[in-house]
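A single protein chain has been omitted; all remaining protein chains appear in their positions.
Chain naming follows the written order as A, B and C, and within any one chain the residues start at number 1.
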Amino acid sequence: MPTLQSLAAVHSTIVLDRTELAPGISSSSGPVVLLGFDAPELVRVTRPGQFVMAIPPGGERASTALGIYEAQGNRASIMFFVCGPRTRELATLRAGDRLDFTGPLGNGFDLSGEPRDVAIVAGGVGIASVLLPAQALVRAGAMVRLYYGARTESLLVDKAKFAAAGCDVLCATDDGSFGHHGFITELLAKAPRTPDVVLACGPSPMLRAVARVAHDLGAGAQLSLEETFACGVGGCWGCTVPLDRASSQAPRFPGADAGGSDVVNARICKEGPVFWAHELRW
Amino acid sequence: MPTLQSLAAVHSTIVLDRTELAPGISSSSGPVVLLGFDAPELVRVTRPGQFVMAIPPGGERASTALGIYEAQGNRASIMFFVCGPRTRELATLRAGDRLDFTGPLGNGFDLSGEPRDVAIVAGGVGIASVLLPAQALVRAGAMVRLYYGARTESLLVDKAKFAAAGCDVLCATDDGSFGHHGFITELLAKAPRTPDVVLACGPSPMLRAVARVAHDLGAGAQLSLEETFACGVGGCWGCTVPLDRASSQAPRFPGADAGGSDVVNARICKEGPVFWAHELRW
Amino acid sequence: MIDLSVKLGDLELAYPTLMGSGCYGSGEEFAPFVDLARIGGVVLKSVTRAPRLGNPTPRLVSTAGGMLNAIGLQNPGIDWYLEHDVAKFADRPCTIIGSVAGFSVDDYAYTTQRLAARPEIAAVEINISCPNVAAEGETFACDPNLTGRVVRAARGATGKPLIVKLSPNVTDIASIAREAEAAGADALAVINTVRGMAIDVDRWQPRLGNVTGGLSGPAIRPIAVLAVYEVARAVKIPIVGQGGIETTTDALEFFLAGASAISIGTANFTDPRVPIRIVDELREYLTKRGLRSLRDIVGKANLGFATAHQYEGDEG
Partner (left out) sequence: MIDLSVKLGDLELAYPTLMGSGCYGSGEEFAPFVDLARIGGVVLKSVTRAPRLGNPTPRLVSTAGGMLNAIGLQNPGIDWYLEHDVAKFADRPCTIIGSVAGFSVDDYAYTTQRLAARPEIAAVEINISCPNVAAEGETFACDPNLTGRVVRAARGATGKPLIVKLSPNVTDIASIAREAEAAGADALAVINTVRGMAIDVDRWQPRLGNVTGGLSGPAIRPIAVLAVYEVARAVKIPIVGQGGIETTTDALEFFLAGASAISIGTANFTDPRVPIRIVDELREYLTKRGLRSLRDIVGKANLGFATAHQYEGDEG
């Protein structure tokens, strides 16, 4: 992935809008909330696939990683699934409230190959990290097909926005309430043509399936990985994934010859969050 | 004090109204908030000087002791000073939200002596525990004078309500911004007549002063003590104050003869929160 | 039909939830808010040989995710306690477990013997780990030999189920647990509070009258879960897990770590409905997974434990 010289900063912004995109199901599976905020500087420097570390307003909880969903003009947005204390606290924010965060962080998707035919696979709130790449690719004239999977129809949030952005949208739900009844990767496997590249963001099991399917299709896959973060900036080594030492993203580390190893644990927040599937050793 | 056979219960109520009676000064000295809620059952059984243990909505923090301020018809209210995490959480409640608490708890003021001339001394939010006794006494035909002290004028909240209730209201502020410039007990000391009884609620230093002044005036004083509570119902012995073993409120405990002591630590939440000043051994 | 009952040695509990010693009075205090017939049992406030006035106030301080307490074992002493208080416990609709603290091996033997002799008392827990009593009180739980001696003494003083409550303020809790088991404990309560303190930055002095106190509440849960996990691998007797249990998820962490029962203390100060809520939700949890008994999950996240205990065909 393109390693960006950091344009990150602490941003203190004002919430512009709050929308509940999906209702809550249980306390550990709350609503999906969209927060738009005034952050022209962030919009200016954000690359597709980057994230922010949002600081929960109470000032008592660790900041939490959230993908940058929209970025246009003065407004950027985050979209999150309320599943624990930090997202619950962020969900209390209303228009006019203050939202602080650091970002943009991480390296985004690698679109430098100027792919003409791209398959984007999103699972659940993974959708939050793929709107910007989809828009950028369409703008660049690529044909983009979104494979979008979720537990149930109500969690297939904002699909219209992707159609409007010029994507061809295919959906799947675990319960069959909308689109294909089953896993979204089953649709990807039936792709009419082999895409130039597959971009994916979602839960690990889905990403592993994407890696398999893309390999079978003979396409390269860029996966945006999820892991619990602490610092989000490469300072704590808490968010690693095993990577081939030969990868351009692998942190510099001694090889077996020098007592090291040829598999290196790379920081998802710093070297990632996007990695080439074939370079992962997970 | 009259030991009440417990009429306490867990109450799950709805907030009817929220008023900010005084603005915040600093993060550890936030606004004074008044919350009215629908609790006819509480109103029915509450005696002047009792309190509730309010359960902060988040479900993560210990419940906190708050005096029952108003109690009329189906509406009761609490008034609190936002000074820490729990009161901060309670302050987020709005009309329509749910407020749970246990109560009424503790033994109230002893009005059985049918006093004709009563001095009530309140310091800061201590005011929250003295409206009900003031109203009861006026109703019983007593002459009630309220001595009300606070740091500054803005913290002398709701004094009009006491005047309306038929009290004669005297005020003092530490900064002289309203009424007497100094301690409220300095005004009590200059009382024209010796009241039949003094009722007081506020910070400990004020209560100690009230005890001294009442003693000099030759009046008995009932003090509603403040202490950090945990259970609020007598279960943890965390909120004690040294009391003369001979006091009717002293928990049963062996005397010096039986290896015990003639000073006993009584639970403010259970045996109190109101005690006769002359029985305290603090 | 879901079975939530548990056995701690010969002690049978209808529900796996005990109320922590010192947090729940004798149950009566919470009766207005809770159906005591559904809470399992109450561990009474620790009692000592002689009366104790307890520590100076403040005795409580709230901290991040928990609280500090330094009560100092205020209690009327065993004589007065037996004469005036114990009879009242007879009509409690739940199991009543006595708690004994002391300052010498003999204290424990004496007080345990006298308390356990009473029919109102179903079992005795010895608190050899209360961190609030400045002097010797603490060391029992911090030294394997002392633990062995005091447990043997208490064991000799009663045939009723004996629960030994361990302190987390040690380098190796498993070694202490082994001593307690060898000395005849029927069950272990894991853990008591963690030693801590808070300072008043305005007044430049400790916030507790006793300077130091015991930390409890959610803040110590990870410490307690690990203690249960390690003790469960070291002994075969049942464990009563405790330390920051506030929700059913919290309770499940302890059962999965190897606890046969749990104890709830500080959470009762958050909301007295917590114990009943946990019992109801434990039932749902088992039902959802098609399990019939709590025994089916005890130690299931603790490989070493599970294998050791399966060897005896006993998963609890």
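Operating definition for what follows: a residue touches a chain if its C-beta (ideal position, glycine included) is under 8 Å from a C-beta of that chain, and two chains touch if they have at least 3 such contacts.
In this text, all values refer to a predicted model and were calculated from it rather than measured experimentally.
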Contact list for the unshown chain, restricted to visible chains: A, C
From C:Val43, C:Leu73, C:Val194 or C:Val235, residue that would touch the chain that is not displayed: C:Val194
Residue among A:Thr13, A:Ser63 or A:Gln222 that touches the chain left out of view: A:Ser63
Touching residues on chain C - with respect to the absent chain: 63-66, 68, 142, 169-171, 194-201, 204-206, 212-213, 215, 217-223, 225-226, 229, 244, 249, 252-253, 256-257, 297, 300-301
Interface residues of chain A (partner: the chain not displayed): 6, 8-10, 55, 59-63, 84-86, 100, 102, 227-241, 252-254, 258-261, 263-265, 270
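Note that in this section only the chains that are shown with their structure count from here on.
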Rounded Å distance, chain B centre to chain C centre (Cα mean): 35
Chain A: positions in contact with at least two other chains: 60
Shared interface positions of chain C, touching two or more other chains: none
